[in-house]
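Apart from one protein chain that is not included, each protein chain of the complex appears where it belongs.
Moving on to subunit A:
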Amino acid sequence: MDGTGYCGWCGRPDGACPDRAVCVRRRGTDPPRYCPSCARRMVVQVTPAGWSARCGRHGSLGVEADAPTPPVG
């Protein structure tokens, strides 16, 4: 790892979203679906008050209720 992360909404390296505005908009309607550490697709469960996401390699990235969604990379 060189410390670079990935966008949870398009899976590209930080700063390389094809259309950042689209990722920012999706952040309002979608939990992150790509692991911020490796960009693998995560298994995501949305619940009425939160969501949780798990990467096969990096484990859980999760928010049950009322925690902030991470920023778009």
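By our rule, a contact is a pair of C-beta atoms (placed from the backbone, for glycine too) under 8 Å apart; a residue touches a chain by one contact, two chains touch by 3 or more; residues count from 1.
Keep in mind that, in the parts below, contacts and distances are computed from a predicted model.
Protein name for the hidden chain, per its UniProt entry and selected from "Ferritin", "Isoquinoline 1-oxidoreductase subunit alpha", "ABC transporter ATP-binding protein" or "Biotin synthase": "Biotin synthase".
By the touch definition given at the top, subunit A reaches the unshown chain through residues 10-11, 25-26, 28-31, 33-34, 41-51, 65-66, 69.
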